[in-house]
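Comments concern the structure below.
Of the protein chains in this complex, all but one are displayed in their positions.
Each chain gets a letter, A, B and C, in the order it is written, and its residues are counted from 1.
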Amino acid sequence: MTIANPTDTAAAGTSADQASSVFERRESVVRSYCRSWPVVFDRASGAEQTTEDGQTFLDFFSGAGALNYGHNHPVLKQALLDYLGTDRVIHSLDMFSVAKREFLEAFEEHILIPRGLDYRVQLPGPTGTNSVETALKIARKATGREQVVSFTNAFHGMTMGSLAVTGNSMKRKGAGIPLHHTTTAPYDDYLGGDTTDFLWLERVWSDSGSGVDLPAAVIVETVQGEGGLNAARAEWLRALADLCRRFEVLLVVDDVQAGCGRTGTFFSFEEAGIVPDVVCLSKSLSGLGLPFSVTLMRPELDLWEPGEHNGTFRGFNPAFVTATAALREFWSDDELAATVRERGDQLRRGLEAIGADTGGHYRGRGLLAGLHFDDPEVAERVAAEAFDRGLLVETSGPESEVVKVMPPLTISAADLDRGIGLLGDAVRAATPA
Amino acid sequence: MTIANPTDTAAAGTSADQASSVFERRESVVRSYCRSWPVVFDRASGAEQTTEDGQTFLDFFSGAGALNYGHNHPVLKQALLDYLGTDRVIHSLDMFSVAKREFLEAFEEHILIPRGLDYRVQLPGPTGTNSVETALKIARKATGREQVVSFTNAFHGMTMGSLAVTGNSMKRKGAGIPLHHTTTAPYDDYLGGDTTDFLWLERVWSDSGSGVDLPAAVIVETVQGEGGLNAARAEWLRALADLCRRFEVLLVVDDVQAGCGRTGTFFSFEEAGIVPDVVCLSKSLSGLGLPFSVTLMRPELDLWEPGEHNGTFRGFNPAFVTATAALREFWSDDELAATVRERGDQLRRGLEAIGADTGGHYRGRGLLAGLHFDDPEVAERVAAEAFDRGLLVETSGPESEVVKVMPPLTISAADLDRGIGLLGDAVRAATPA
Amino acid sequence: MTIANPTDTAAAGTSADQASSVFERRESVVRSYCRSWPVVFDRASGAEQTTEDGQTFLDFFSGAGALNYGHNHPVLKQALLDYLGTDRVIHSLDMFSVAKREFLEAFEEHILIPRGLDYRVQLPGPTGTNSVETALKIARKATGREQVVSFTNAFHGMTMGSLAVTGNSMKRKGAGIPLHHTTTAPYDDYLGGDTTDFLWLERVWSDSGSGVDLPAAVIVETVQGEGGLNAARAEWLRALADLCRRFEVLLVVDDVQAGCGRTGTFFSFEEAGIVPDVVCLSKSLSGLGLPFSVTLMRPELDLWEPGEHNGTFRGFNPAFVTATAALREFWSDDELAATVRERGDQLRRGLEAIGADTGGHYRGRGLLAGLHFDDPEVAERVAAEAFDRGLLVETSGPESEVVKVMPPLTISAADLDRGIGLLGDAVRAATPA
Partner (left out) sequence: MTIANPTDTAAAGTSADQASSVFERRESVVRSYCRSWPVVFDRASGAEQTTEDGQTFLDFFSGAGALNYGHNHPVLKQALLDYLGTDRVIHSLDMFSVAKREFLEAFEEHILIPRGLDYRVQLPGPTGTNSVETALKIARKATGREQVVSFTNAFHGMTMGSLAVTGNSMKRKGAGIPLHHTTTAPYDDYLGGDTTDFLWLERVWSDSGSGVDLPAAVIVETVQGEGGLNAARAEWLRALADLCRRFEVLLVVDDVQAGCGRTGTFFSFEEAGIVPDVVCLSKSLSGLGLPFSVTLMRPELDLWEPGEHNGTFRGFNPAFVTATAALREFWSDDELAATVRERGDQLRRGLEAIGADTGGHYRGRGLLAGLHFDDPEVAERVAAEAFDRGLLVETSGPESEVVKVMPPLTISAADLDRGIGLLGDAVRAATPA
């Protein structure tokens, strides 16, 4: 992510004299994406976003994974309009509602049963970090242990519990207090293949003198979307799942960014054939960009007291409605998944071709991919050049050294090609020979 | 809140054989309100909620404060339908959008300027706990101190940072780890008037040997909605603000439940004439029950690095739209506020009359009120009797010993009277002479 | 304690050019007492210390309570010489030794049995802070709880566990990390009688919503030697013991400074008639200034695994020998105790007379007493003036605002009078009319 100068008064400069805009006057300087893309967006449809001045951008960012089905998908939007049009209940905390029942039934029918998964669904509040905090509570409660292992360059959220398992030092420092009860382990390929996978965790968990307590859980992303598009190999994930099972440590998969089809299956861990104990889902779950998240857990772990965790917006029915529509539209058959795998291959070939000329290295899986450059300044120049060409891409990684490419899953092959072309131009402009 | 038996299979029993329902099969046992109200809600309008079976309830709960303007308020709903109907951008993270600009302008015009307040607005993610976590980060960053003082029976949220300043021991235990960097102080009247207000904090902050470090901030609710409807006196709040100023400790008001007009002014602290350094708003801010929250801070405290705090749903434009509509509809003049004060008096008189016969004691302020009973089992019986009579009220307080009464701010005097009548019947049925 | 300038090169200046001394070159600037008393001590006997230059001082400091029987008491010293002269075992960890057996038997015979006390004795390492750390471990292990309540201006030691229950902010800051798992409560009279004793603790421990968890233990000094000579009233201590018993919270008395007869009984809590669950003893336990400490606990609390706590110097036999000699010499009858009470009265009268003229207020109990001055600079001037007159007294309290007076328990009435006279002169010199 680009870290621009917080006093940059050029922000949002295309529309008006922004130095006197309400954004400058009133919005906190913590704002970030608007620094890379200083325009005011108004309309959006499918893979495109349009500014109030009528400038249209091809969106290869997809709301950081919250818009997998593109902007304003007509089927999902119609379901929402139908619901809202007839005074149906919008906000219901954890009361029972018709819309919640339909969501649970659709989730069971289209997701759990076909995959042979048996999870309880908790509605922990509508954001990814609510789901992660809840997953950590579940793991600690069920095991009676306190430590949680997370991985280098992990990103799990900004509230204190999630931040404690997040790697980025700038964001961690924002906590203002030390972050505890967590242990960091190397993600797949972090040490360059110089060591056996899980050698360290297996050794210290076996050794009562190691000083490393057996944790409640390991939390992992199958692809690190914020951490630099690092994709774990299937065999690494299987070895992790096996290690956890042997030591009776719970395995939590944070599928907030990589889930909902982004890597070519509904859950990103399906390809590896593992079954996590707890799963966090959010972002594209509602399908239309509405705040929504769930925490899935094996039934034996559902040990809560009623109300032991709560939250005002844990029953936001419009999100149940659009999520139900999305499950029915996209996950009642394998069509979308097959398309994503196809587009993923297309994207990979495109990125590899760009990288071959310019020193970029492909990273990622499916439609969660990137180009890594050794010079950390290249990626930010690429993002700026792409913006100038009408393409929205962001950067990722601790030094913003990776160009992150996340088109909608529903993008056409032609639009994907068009975007890859624009990106190639941008990369070449940013890496002058 | 009623803590029912998690294995209670009577849940949602009015509609069908719930033992085999998807709620039983799939929803986590952490669910709570549905245990008190075992029906399936479908429609809702104004002060009423209707089940799928057509049973209508008068709603004196208002989404725990998220539905101050009632369900499906037509003006707000129309604004949302208009926005959604034209492919406007729904999800935009912290990019600039037209809808965000309109919200910031409306907030400036209708809220800040008339009250002479100068705050920066941070969009920290759409829930109250996101806002509280952000407020604590701001306070720690700005002061370089770590401790935060909170009050007995406070409720600030369920993620780790917010839970650390929350009093309820059952919810705290759910953390699974010790909660640190916080100090508890007695809320107004906690010690029964047996001691001078703030004697303790003033003494220990003045004494370098006290063992109590000077904190970054004090976080306070002006009325403790979850903690038992305890309402702080204006002079207590002024003394607190004065104490904080003298010691250069930041004052954070968590106005998530008491704000947005609930006590008779937009901010609940206006009556006391104090100006907090940081303010948390959520719940009714969107007006229609959409997830939304902001953190307000004095401009000098806006010391963030770009992106130092973030969150996927911090730019949910539909909530900007309904919030803007709500500000224009209800806060461009003093009419709603005046009505709330009137209804608040009506409610107080009604509750005091009920309490006079039954041993109940009035608690609260404005339309955030309750009846406290010495026998902690009474309040739960009252809630159950009210439900049987078609009235939704919940309980509050560490032992669920207070009947909590939160009608919509927009309720008519007649409906308020009707509800008070039903509540009176319920209380009398629950407290047999 | 005087906090002098660490770069003060006048240190130890009476004997030689100290700027080039080995103390300047090699000893850490953390050194402290030598800044008030810049001389090099060599010999010591009874109530007197003599410098290498032959200057003799009357010692009203007694090694901060480690020399209750004066310097080089002949009976104790002879016991030590006899032991050392015959190749008896000096260092034995927690092996059994004859000297340890004799100590345990003497402690049982002269201390426990006459007082009807049934304690197990743990040898946790030879310093007060070892004993306090051990006491806290015992309390947490036995209760399964984590919090410990300590009092304002408490002093319990400098290792991390003890420092967490110590009040002084300068010393706490030296930890370099936040100090947790502890809660501070007001010591007797801390709030000036403006509140009922233990109102706060009783209220929050009774209230499941208070946010203050029930602690494992309360740790208390009956007189706060470092914290300003605050002496708790017997009824306050009894109320504390009663409160702890009702809530099944363990009561730990840190008798490191006030114990071994300093207040007129062997344990300082005897006068209040309470029986703590755990007691920490050190300082004068060996009688001759040898490092030694014990932790006493009710037998039911002796739940250790073998070796779960250890320490290299937990079996220092010379200290067992001198401790045994001291118990036999001073605690086989009530003579010393009676004398201390007499001298304590003499000291109190003397200090009150000095204070009457000069604005000083008596503080303390027995021979652990002080004069408090409102102007925090007076006490340090008094200590300096006393030193110039050949009397060693130190300061105490968070602002070093109390002159601390701790003559040996064995001092003669005449020497005590002489010292009081010198102190009176010093006070008058330091408080010019």
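FYI, contacts are C-beta pairs under 8 Å (C-beta built on N, C-alpha and C of every residue); 3 or more make two chains touch, one makes a residue touch a chain.
Everything quoted here is computed from the prediction, not taken from an experiment.
The missing chain, though absent from the display, is touched by one residue of C:L80, C:C244 or C:A386; that residue is C:L80.
Between the chain not shown and the residues A:G128, A:G161 or A:P186, the one that touches is A:P186. Touch with the chain omitted from the figure is made, among A:D82, A:D213 or A:D334, by A:D213. On the side of chain B, touch with the chain left out of the figure occurs at residues 177-178. Taking the complete complex into account, residues 1-4, 6, 11-12, 21-23, 25-35, 37-45, 49, 52, 63-67, 71-72, 77, 80-81, 84-98, 100-101, 104-105, 107-108, 112, 119-130, 133, 136-137, 139-141, 146, 157-162, 164, 170-171, 173-177, 180-181, 216, 256, 282-283, 288-291, 295, 297, 302, 304-313, 316, 318 of chain C touch the chain not shown. By the touch rule set out above, chain A reaches the unshown chain at residues 146, 150-154, 165-170, 172, 178, 180-184, 186, 190-191, 194-196, 199-200, 203-204, 207-213, 227-228, 397-399.
The rule is simple: only the chains that are shown with their structure count from here on.
Taking the mean of all protein Cα atoms as the centre, the chain whose own Cα mean lies nearest is B.
With each centre defined as the average position of its C-alpha atoms, the distance from chain B to chain C rounds to 50 Å.
Centre-to-centre separation between chain A and chain B, using Cα means, comes to 30 Å. Measuring from the averaged C-alpha position of chain A to that of chain C gives a distance of 58 Å. Touching two or more other chains at once are residues 178 of chain C.
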